[in-house]
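This is the structure, below, for whatever I ask next.
Entry: chain A
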Amino acid sequence: MNFRTLLAIGGLSIAFSAPAQEPIRVGSFLAVTGPAAFLGDPEQKTLELYIEKLNAAGGLLGRKFQLFAYDSAGDAEKARGYVKRLIEQDKVDVIVGGSTTGETMAAVPLAEAAGTPFISLAGAVVIVEPVKKWVFKTPHTDRMACEKVFVDMRARGATKAALISGSGGFDRSMRAECLKVAAKNGIQIVADESYGAGDTDMTAQLTKIKNTAGVQAVLNAGFGQGPAIVTKNYRQIGISAPLYQSHGVASKQYVKLSGDAAEGVRLPAAALLVADTLPDSDPQKKVVTGYKRDFEGRFKQEVSTFGGHAYDGLMLAVEAIRRAGSTNKAAVRDALESIRGYVGTGGVVNMSAQDHMGLDLSAFRMLEVRNGDWMLVK
Partner candidate 1 sequence: MAFSAGALPSASSKALAGLARRKGLAALALAIALLPLALPNNYTYEIAILVGLNAIVCVGLNLLVGYAGQISLGHAGFFGLGAYGSAILAARYGWPPLASLAAATAAVALLAWAIGRPILRLRGHYLAMATLGFGIIVSIVLATEDRITGGPDGMAVPPLTVLGFAVSGEKTWYWLVGALLIASVWVAQNLIASPRGRALRALHGSEFAAGALGIDAARHKLSIFVVSAVFAAAAGALTAHYAGFITPAKASFLHSIELVTMVVFGGMASTYGAVLGAAVLTTLPQFLTVFKEYEMVLLGAVMMLTMIFMPQGLAPTLARALGPALEKLLAAARRKPV
Partner candidate 2 sequence: MLLRAENLSRRFGGVAAVQEVCLELEAGAVHSIIGPNGAGKTTLLNMLSGIYRPDSGRIFLEETELSSLPSHEFAAAGIGRTFQNLQIFFNMSALENVMAGRWLHERCSLGAALLRLPGLARAERRCRDAAAALLESVGLGRWLDADSDAMPYGALKRLEIARALAAQPKLLLLDEPAAGLNATETGEIDALIRTLAARGITVVLVEHNMKLVMEVSQHVIVLDYGRKLAEGDPRAVSEDRRVIEAYLGTDAQ
């Protein structure tokens, strides 16, 4: 008898002894540490919190949920390894994870090959375009963010804009998308600067933008401390054109870091950021205030839209399993694709065979910093 037969017998005996109590296995790989930790950290917390809540409420289909979560540290190779572990060893029913686009794209071929429903929490449009059979995503795409910003720029009479972006995956991807869709939205990009990871001063780049003729608005694609430094430097050297940030800094922390310099900065973001000021008629009001209360109550830290993406991902998976009535992977996948009108923290999701994200521009709200807080721009 060899090792493998032993293992197989072991596996069988477990399967026979407890068929009904077999939990629903939710797999996750997130950048809990590393440079994208500010994404992975709230995402992980959200998943843990809601798996606990779901189980406390009795689980689903008479089964409890079990979370298998690994820290990929934002490293695509690690992510690949863990996804294999989730699929092969932990035998998960669905994967909700992938904080960054790089991690997600490294995992996509594995999920596709194994036929495991995979809901990504990363931003770039390449994840769902072209559509991949088993891959879905919850956050808005970077292309939508560009379009939302460009539409707002035009509304304020600007046609010539400058870009400044970081060197990370999110930043570079958004920059590329913005360059692609600028002309279509009537915006001409007249300056295109970047800064590196860990850079401490962007006045050189901004001075160059300031001295570029005709700049009427500036868009900064990036996350982490970079955008806050850009914001401070922007005010320091006295550029008067309006400054836009990306949804990458959609958290209170950005406002706190930038201080007064953030006043008047606009950015496209999900309703979650302005949960309390949403009118009661807003369809998302209930969901976003509920999530905000749960998260902030448990972790004593402010919500970010990133945690919201994880919430949406988990809830979509739960909804799909509920609709499918089992954890049969193909059935769950089909159910995911058929979800319409699901109200999440990111917007109202309408999935289809052609759209594995299901959000449109209306899901993005244009926010502005006023008196140290995010406000909806009417």
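The candidate set was assembled so that all candidates are chains of the complex that A comes from, given by their letters.
Please note the rule applied: a contact is a pair of C-beta atoms (placed from the backbone, for glycine too) under 8 Å apart; a residue touches a chain by one contact, two chains touch by 3 or more; residues count from 1.
Model, not experiment: these values are computed from the prediction.
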item: Complex partner of chain A (touching, any copy) among 1 or 2; value: 1
item: List of chain A residues in touch with candidate 1 within their complex; value: 2-4, 7, 32-33, 70-71, 74-78, 80-82, 84-85, 87-89, 100-102, 105-106, 109, 124, 126, 167-169, 171-173, 176, 194, 196
